[in-house]
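The complex is shown incomplete by one protein chain, all other protein chains being positioned as in the whole.
By letter and in written order, the chains are A and B; residue numbering begins at 1 in each of them.
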Amino acid sequence: MPASTSHPRWAPYVFMAPFLLIFCTFMIYPLVQSIVLAMQQTFGPKTTVFVGLKNFRDLLGDRFFWIALRNTFVFAIASVAIQLPLSLGLAMVLNRPGLKGRALFRLIFFSPSLVGIVFVAMMFALMFHERDGLVNAVLRTLIPHFPPEFPWLQLYVMPALILAGLWMSVGFNMIYFLAALQSVSPETLEAADVDGANRWQKFRHVILPSIAPVAGFVTLFSLIGSFQLFELPFILLNGPGPENRGLTVVMYLYQYGFETGDLGYASAIGWTLALILVGFAVLQRLANREQ
Amino acid sequence: MAVENRMSARLTNGLTYALLLLAAAITLIPFFYLVSSALKTKDAFFSSHFLPRGDGWLGIDWTGLTLEHFYVLFTEPSLGFARAVINSVFYASVFSILATLCAAMGGYALAKFEFRSNKPLTALVLASLIIPAPLLLAPGYQLIYRLGLLDSFTGLILPGVAPAFGVFLFRQAMLNSVPLDLMEAARIDGCGEIRMFFTLIVPLVRPMMGAFLLITFLGAWNNFIHPQIILQTPEKFPLAVAIAQLKGLYSTDYGLLMAGTVVSIAPVMCLFLLLQKDFIAGLTSGAVKE
Partner (left out) sequence: MRGRFQRRCQDCFDLLSPGGWIICILAVAASLVLLFWPIPKKEGLVFWIFSQTHQRLYDPMTDVWNRAQPQEDRIHLLLLSGSALQRRLLSGFLSGTPLPSLVEAYALIVAQVFKGPLEDVGFADLTDVLHQEGIYEQINTPSFAPWTSRGRIFGLPHDVHPVLLAYRSDIVEAAGIDVSDIATWDDFVRLLQPLMRDLDGDGYPDRYLLNVWETNPELIEILMLQAGGALFDAEERLVMHSEINARVMATFVSWTTGPNRIAVNAPEFDAAGNKMRLDGTVLCSLMPDWLTGTWRQDLPQLAGKVKLMPLPAWEKGGRRTTVMGGTMLGIPKQVSDFATAWRYAKYLYLSKELARALFRTTGIISPLKQNWPDPVYDEPSAYFSGQRNGRLYIAAAPDVPLRTSSPYNVLARVKMGDGALALKAYAKKTGQYTVEELLPEARRQLAQAESLVRQQMQRNVFLAREHD
């Protein structure tokens, strides 16, 4: 739709002004500043020393950073890989014609994303308790010879985090998929029926391509979100957890920046994270273009 | 033939509902757990998972249930809980209103006006969506320190009032729902630009307004890192931080913790129930199109 040309000249600038002012001050300026910071070592925001690329060199050799990176990667990829099919599946089930109570189910599945990470962490800390937790109680009834103590939060930290993350996010992504499914054109589906396509073929050749853009969008944003995992393990484990099993990149950034005061190293960690995510976004762009 | 079809149809129907009910149960169990934990006394806490079992009516030990945790939560002065609730309401509502306003105006400008900087600005806004928020934690903190805004609500609210995601959503919404001829007609009638925005444009994108208001309200209400970093005076803490502090290092009063969590999610649930339709409509309208 063509934009208006008969407007007074000042109009768009006035409307953009509040956003632009705050955007430049609190996003562009710190972004540029973070490059400078990444080349300093600080003890609080007052005391800084220029160290050039030392932070990045240290990062490469920093074993904790690699542990954090590995944990974050594992969480992000496993989470997204499990979550997306679940969300899609749930959306497809919910999309069946003539389903009763669809609005109610939609509400129920969406409610976990409303509650905030602090709630999830508190709840799952209790539910993953090695002796009396709900999760172990359920598993004990389902699996014979289940040990009386199963230390989720000490040895099986990553699966616990993934489960908690799943509970929180499946419903949210389901909404997107639901909307996408509802926009699949019924004529194409009918045509496929006429051609004698079975359910699987319909799914692969009609539904999947038509929801591909939304699926791409959801995958990208889920990955980006998962890579920024911090509050959930931080509150669940009261820190990085035993043997740093719950240490993530953003948690390491927070620890260095705000528990030790070295904002410079924290910035270096932040840039490394940003570069990784930009890489993903570029990949997604390329994948889209090929289609 | 028809009978078989009906039978298989009934089977898949039954399976569908069974699956949905199972998924719903898994989703809702933590909520039941939360509410029942908030109501149990300290002694009855670990005796069972949900309601304490006993000899009372329906096999439940009703004496193991209590409202004392809620009472302590609001009357214990050292917790400052009532104040934390007000702080959260203030922070989330003011933040969401300001952010929605800025985003709507920004999206409006980018969608409906032709001006030289339009293309580059749009590109800038889209590109900034990729920047991970943690990257800006450290330099942002330094900036707020330099501006002297540490430990103040201004320092907490101001930086987030320019949401690139919001501008992106509103731009989509405006492109889809605001007809150019209506704007031209209003201008010919002599309607001022600002008046036109509030009286004509905003009602047209009402679903997106509602959706974005709720998203940002939600985000601010549940936000934990930023208040934790920027605010230091305990009287200024919002709920998320106050609850996290209830978790002690050696011993945690779980009943109190769960009661606090109930208080923190109840308002959000109510708000969502009211804004449900707008929310889902608004959310999807901004994402589905390319």
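The rule is simple: contacts are C-beta pairs under 8 Å (C-beta built on N, C-alpha and C of every residue); 3 or more make two chains touch, one makes a residue touch a chain.
Predicted model, so just to flag it, every value in this text is computed and none were measured.
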Of the candidates B:G107, B:G160, B:G210 or B:G255, the residue in contact with the absent chain is B:G210
From B:N87, B:S128 or B:N223, the answer for touching the chain not displayed is B:N87
Answer key for A:G61, A:G98 or A:P144 versus the chain not shown reads A:G61
Of B:L135, B:M183 or B:L275, the residue that touches the missing chain is B:L275
Interface residues of subunit A toward the undisplayed chain are 41, 43-47, 49, 51, 54, 58, 61-64, 243, 258-261, 265
Note that subunit B touches the absent chain at residues 78, 83, 86-87, 89-90, 93-94, 96-97, 141, 145, 150-151, 198-199, 202-203, 206-207, 209-210, 213-214, 217, 228, 232-236, 245, 248-251, 271, 274-275, 278
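Going forward, only the chains that are shown with their structure count from here on.
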Here the gap between subunit A and subunit B, centre to centre from mean Cα coordinates and rounded to Å, is 16
Contacts from subunit B onto subunit A in the complex sit at residues 16, 19-20, 23-24, 26-31, 33-34, 37, 46, 49, 101-103, 105-106, 108-115, 118, 121, 128, 130-143, 145-146, 158-162, 164, 167, 175, 179-180, 183-184, 187, 193-194, 197, 218, 221-222, 224-225, 229, 240, 243-244, 247, 249, 254, 257-258, 261, 264-265, 268-269, 272-273, 276, 280, 283-284, 287-288, 290
Interface with subunit B, subunit A side, in the complex: residues 1-9, 11-16, 18-23, 25-27, 29-31, 33-34, 37, 45, 90, 93-94, 96, 99, 105-109, 111-112, 114-119, 122-127, 132, 134, 137, 167, 171, 175-176, 179-180, 183, 213-214, 217, 224, 227-228, 230-231, 235, 238, 249-250, 253-254, 257-258, 263-264, 266-267, 270-271, 273-274, 277-278, 281
